[in-house]
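Then we have chain A:
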Amino acid sequence: MHFFLEVLIGGLLAGVMYSLVALGFVLIYKASGVFNFAQGAMVFFAALTYVGLLEKTGLPPWIVFALTLGVMVLLGIAIERVVLRPLVNQPQITLFMATIGLAFFIEGLAQIIWGTDVRRLDLGLQDEPIESVLTRFDIMVSKFDLVAAAAAGVLVAVLAVFFNVTRIGRALRAVADDHQAALAVGIPLKQIWAIVWSVAGFVALVAGLLWGARNGVQFALTFVALKALPVLILGGFESVLGAIVGGLIIGASEKLAEVYLGPLIGGGIEGWFAYVLALLFLLVRPEGLFGERHIDRV
Partner candidate 1 sequence: MSEDGTAIAADGTDTTFPRLLAGHARVRPARTAIREKDLGIWLAWTWSQVADEVRAIAGGLATLGFERGRTVAIIGDNRPRLYWTMAAVQALGGVAVPLYQDAIADEMLYVLGDAEIEIAVVEDQEQVDKLLELLPNYPALRAIVFDDPRGMRNYREPQLLAFDELVKRGRAYLEAHPGFHEAEVAKGRPDDTAVMLYTSGTTGKPKGVCQTHASLIAAARGDVGFDGFGPDDEVLSYLPMAWVGDHLFSYAQALVAGFCVNCPESSETVMTDLREIGPTYYFAPPRVFENVLTQVMIRMEDAAPIKQRLFRWSMAVAKRVGAKLLDGRASDVGFADRVRYFVGDLLIYGPLRNVLGMSRIRVAYTGGAAIGPDLFDFYRSIGINLKQLYGQTETAVYVCKQPSGQVKLDTVGKPLPGVQIRIADSGEVQVRSPGMLKEYFRRPDATAESITPDGWFMTGDAGFFDDDGHLKIIDRAKDVGRLVDGTLFAPQYIENKLKFFPHIKEAVAFGDGRAQCCAFVNIDLGSVGNWAERRGIAYSGYADLAQKPQVIALVRECIEQVNRDLAADPHLAGSQIRRFLVLHKELDADDGELTRTRKVRRGFIADKYGVLVEALYSDATHREIETQVTFEDGRKGVLRADVPIIDAAVAPSVHAPLKAA
Partner candidate 2 sequence: MLYRESGQFKTTYAADQQLFPIVQDRVAILALLAVAAVGVPLVATDYWFTAILIPFLVFSLAALGLNILTGYAGQLSLGTAAFMAVGAIAAYNFQLRIPGIPILVSFVLGGVSAAMVGVLFGLPSLRIKGFYLAVATLAAQFFVPWLVVKVGWFSNYSASGVITAQPVVIAGVAFDTPVRKYLLVLAIVAVLALAAKNLVRSRIGRAWMAVRDMDVAASVIGIRIMRTKLIAFAVSSFYCGVAGALYAFAYLGSVEPDGFNLDLSFRILFMIIIGGVGSIMGSFLGAAFITLLPTFLDVVLTDGAIALGLNLPSGMTSMAQLVVFGALIIFFLIVEPLGLARLWQIGKEKLRLWPFPH
């Protein structure tokens, strides 16, 4: 039972990290109807830029963080300008394919600029059990995981507030409901998109730092995005809450499956388990847990 709890908590904490990446998808999807396959590439790009700047400039981490954030904002604006704007009103599938291209571009670009070496990123957090918990409950909970989860949680909360309270947030929700109507009431769609892509860049940066610190800053970071996809299917593309709950479910079930199911069928199932889970779920509820059901009007 202790072991089960340990696995479960570990899974849930990892799940928060998935949620963090999934959040980037949801933000962009809600605002522009784009399924941004390049989110993983942005995570990678952000982490690599942070580490790279840190190495090259030797400036304090918080300044480098700010600089990197600036770079991500610029990237977001550039994407809106160069990719999104010319493709407005195209079918979603076209936009999706464009973001695949974007992902390749960003991945290539990041490595041309910063090289292909794997880099270590030290945030000053150790991936070690929290002693108090270990002694009292006999459960191993990673310090790193907990902090990372907390950071992710705070970020999610901040974003939720941002989008629910601020004017931009309200505009964003209007845009998500109906592009045409939003345009009609004078919401500057292009600015909104640029802001959202910038915010997504910020989320990518945070995710990149956390994931990079844990796994090293390397090309494999882009696969984090692939992990987030089943989360989205589960949670629904349009729901922040869904991204969080979906992340938790995927994180927990994946860990549990790996531990309990893995040995039975040869292990290594984390590569596809989430997908198969999502796929089965799709057959039952195509719109996801919190997604909205659309009626085709003819």
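For anyone wondering why these and not others, all candidates are chains of the complex that A comes from, given by their letters.
Here, contacts are C-beta pairs under 8 Å (C-beta built on N, C-alpha and C of every residue); 3 or more make two chains touch, one makes a residue touch a chain; residues count from 1.
Being a predicted model, the structure only gives us computed values, none of them experimental.
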| item | value |
| --- | --- |
| Complex member touching chain A, one of 1 or 2 | 2 |
| Contact set on chain A toward candidate 2 in their complex | 35, 82-83, 86-87, 90, 92-94, 96-98, 100-109, 111-112, 115-116, 226, 229-230, 232-233, 265-269, 271-272, 275-276, 278-279, 282-283, 286, 296, 298 |
